[in-house]
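Have a look at the structure below before the remarks.
As you look at this complex, bear in mind that one protein chain is not there, while each of the others sits in place.
As written, the chains take the letters A and B, and residue 1 is the first residue of each chain.
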Amino acid sequence: MSLLTLAVEAVPEVSFTSEANWFLENVWIIPLLPALSFLGILFFGKRMPKGGAELGIAAIGAAFILAILTNVAWLDHRDNFDGVAESKLHGVVEDSHGEDHGDEDDHASAILNVDGVAEDVTLTALAEEGGEESHPAVAVLKQREWLVNGGVSFLVGTLLDGPSVIMLFVVTMISLLVHIYSTDYVSGDRRYTHYFAFLSLFSASMLFFVLSSSTLQLIAAWELVGVCSFALIGHWWEEKPNSDAALKAFLTNRVGDIGLLVGMIILFFSAGGTFDITTINEKVVAGEISQTAVTWAAISLTAAVMSKSGQFILHTWLPDAMAGPTPVSALIHAATMVVAGVFMIARLYPVFWQGYAISGSSINGLAIIGAVTVVFAGLLAFVQNDIKKVLAYSTVSQLGYMVMALGVGAWTAAIFHLFTHAFFKAGLFLGSGSVAHSVHSFDMKKDMGGMKEFMPTTYKTFIICSIALMGIFPTSGFWSKDEILVGTGGFGVGAEAANGSYHLMLVMGLVGAALTGAYMTRAIYLTFFGEFRGHGTPHESGPRITIPLIILSVFAIGAGFLNFPPGFLTGSAKEPSAWQERFGHFVEPAAAYFPAISHSVPSWGLAIVASVVGLVGPALAYFYYFVKVDGLAKETGEKLTGLPNGLTTTNGLARTGHQVLVNKYYLDWLYQGVIVAAVKGPIAKAAYWFNQNVLDEVVNTAGRSSVRAGQFVYKNIDQAVIDGAVNGSGQLSTNSGQGLRKVQTGKVQQYAAILFAGATILAGIFIVLV
Amino acid sequence: MMLNQFLLLAAALFCIGVYGVLTRRNGVLVLMSVELILNAVNINLVAFGAFQDNVMGDVFAVFVIAVAAAEVGVGLAMVLLMYRNRKSIDFTEVDMLKG
Partner (left out) sequence: MEFLQEWGLTLAIFLPLVGVAVMMAFPKSDEATHKVIALATSLVVAAIGVLLLFDFDFDRADEMQWAVSHDWIDIIRTQYSIGIDGMSLPLLLLTMLITPLVIIYSWNHFPEPHNPKAFLMLILVLHAGMIGTFVARDLVLFFVFFEVVLLPMFFMIAVWGGEDRRYASLKFFLYTLFGSALMLVSFLALFFLAGGETFSITGLADAVVENGVSRNAQLWVFGGMLLGFGVKVPMFPFHTWLPDAHTQAPTQGSVILAAVLLKLGTYGFVRIAIPILPEAAVAWAPWIGLLAVIGIIYGALGCLAQTDMKRLIAFSSVAHMGYVMLGIATLTDWGINAAVFGMVAHGLITGMLFFVAGSVKERYHTLEIKRLGGLLVQAPRMGWILGFISMASLGLPGLAGFWGEFPAILAAYNPANGLPVGLFRVYMVIAALGTVLAAGYLLWLLQRTAMGEPSEEFANDPHITDTNREEWLAWSPLLVLILVFGLVPGLIFNVTDDAVDANLSDCLSAGDLDSSVKGSFDIGLCEREGIDEALAQLNVAIAGDEG
């Protein structure tokens, strides 16, 4: 029996438990700490001696320690959990020894003692496969009521499992380093306190995000992350380009959020009216949700991922987001914001797995988006002069790798790459910040060059992280990138396909690797080699900047060793030995809410091919810059950043290509020049014109016509006819009164005479009548 | 005795009274004429009462006498005031209510 079939059969029927180690149960404290520090800094930061930075560092530091303890606790929990486990679909799964759940057909009455099975299966597995894949990874789920709607209560809580545990570590660690780095980098800033407040909130939101137990929580945290990035990208909002960049980031993300909302709504209804992630996932895995619904949900959510994780064509905000302070860029690119999209796919993986039919296909939307992003963003990095933008496009490209990995079914590889990428990309950003801090510019061509001499520590760490980014053996990037390439199925280069053969993805991945090596070599040459082209005398940054760099470069080298591929130095590639695939074992859920992913088998052949291809890029770039440009520069004594007669000056096609790249595929022009300008300009104006001149005109015309009608009625009917009648009756009474008053003489005797006359007449009438 | 005789007497008195009211200019005389009219009525009342064996006529007559006394009191007071203000009790001169 191969590992592949074992993995397919071994979807356990349990998902989660609510009782576990204290650290696992009370993991909500971790996001709470930075959240409280946000409020603390916001309200009291200015009165603190260090402007609130100390509070932020203390909170994130405590969160970091807790995160480590949580990781340790998870390490134990992952393999040794023996409590009562539950599942949303099957309920509490109870005690009964000796049952091999792999054989059970009746899920509803499934009975399982996790403990018993653990021993059982571990023994069997060790005996048969030498692995422990079958022990379910029981997530820790703690929930409480958030709101009631439609008679159903909706819960909020923490869902702690492999991916979220590892993200806790990554986020808190990178955030802590960024905090420390920032105390030097932004010291004396006009809004030092607010900066730290938002760093705290940013970390809190991301921690909240990775711990979300419901999609509603995911949405909330997703947007919170977005708004924090808005605040931090626009940190120096006095300058319009910065606030423009912040707006662009937020609005682009909002566009993707349409997809997020729609996708989550589809999942909500198709899962029977629930936001609960485990329920949704379990139902998708169990095939209880229609394929159509899942596909639509997956497509909609992909739109959200495209904006948040900067996938081609919604990536345009990411490079602009470099307007923010550099440590923020490091945080955004390594641990928070942009990995949220990747994490969301990982979290709702059954939806994507099922929706895109990842298993057994050789091409799908998610993988294509990732693959296209890898290459297209890599190309853009070549034409950037701003060192941060080079890194930004490189992030886009690396995120493409992660999305592509998820698209081809290499779930663990994606998370692993996310993990290693966090360290070396943070190291690169912080390194570029260190350089920029001393030359007061980000322009490699104008203000840098030869920094190797001035900043040895920064130089060394930058080189290490670059090598890791290029994916060169034995740095962490090599291991994670290789795993992704293996996941694509290998194109017959030795690896054994598991989830379909994604040949195109493999090719794109290899091209991307070559590109990465080339543009990083270019950036290194322009920054650290050649002659210094800036002003003044740069100097090495202080310890609060260099120590984080050193820590990160240590991780950039070593993080990859956590997940040696099975077969590395042991022979059999089919199953991992005790020290291989530790990371995968640690993070990959084996539970009812996770699909039955099978794992591709790695091969030496592919690793060697990938390494060779990955070295071709740097080699070409090295030849161009270090040999030709450098040689020419030494010859002429000029400060060169390129050859005067390069390809773009001699070849029309290359020039066109260069032009397209410089204009970023004209996407920005399309979005801002065409779409936004149209909505803001003519469309909005037209709508308003319609409002003022049509709708309002109707009202005003109605008003004016009534006034005119009123005047007409007043003049011709009211005054002439009705009032005439009234006046006429008045006139009549006046006239008759005038006549009658003559009778009133005031002479009593005359009255008496009339009285008697009248009496006489009446008497006469009376007599006549009677 | 015949009822007619009393009625004729009363009618004569009434006519004299009306004549006096309409023609006299002196206020006192007008008042006196009014008394004549009232007494004509009294005669009628008493006569009808006697002939019909009904005490109501007498009662009414007494009532009329009492009212007449009051009327004369008010009337004379008015005439007196008229005299005080105008030094005349000529009714034809008093036409301030002319419309």
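To be clear about the criterion, a residue touches a chain if its C-beta (ideal position, glycine included) is under 8 Å from a C-beta of that chain, and two chains touch if they have at least 3 such contacts.
Please read all numbers here as calculations on a predicted model, not as lab measurements.
**Q** What shown chains does the left-out chain touch?
**A** So, taking every chain into account, the missing one touches A.
**Q** Which candidate, A:Val679, A:Ala709, A:Ala725 or A:Ile754, sits in contact with the chain we can't see?
**A** The single option touching the absent chain is A:Val679.
**Q** Per the definition of touch given earlier, which of A:Leu32, A:Ala58, A:Val84 or A:Ala220 contacts the omitted chain?
**A** The one listed residue touching the chain not shown is A:Ala220.
**Q** Of A:Val255, A:Leu504, A:Ile547 or A:Ala753, which sits in contact with the chain we cannot see?
**A** Residue touching the absent chain, from the options given: A:Val255.
**Q** What does the interface between subunit A and the hidden chain look like in terms of residue numbers?
**A** With respect to the unshown chain, the touching residues of subunit A are 145-151, 219-224, 227, 230, 234, 237-240, 243-244, 247, 250-251, 254-255, 257-258, 261-262, 265-266, 268-269, 676, 679-680, 683-688, 691, 695-696, 699, 703.
Note that only the chains that are shown with their structure count from here on.
**Q** Approximately how many whole Å separate the CA-defined centres of subunit A and subunit B?
**A** One centre to the other, that is 117 Å.
**Q** Which of the residues in subunit B come into contact with subunit A in the complex?
**A** Interface residues on the subunit B side: 18, 21-23, 30, 91-92, 94-99.
**Q** Touching subunit B in the complex: which residues of subunit A?
**A** 740-749, 752-753, 756
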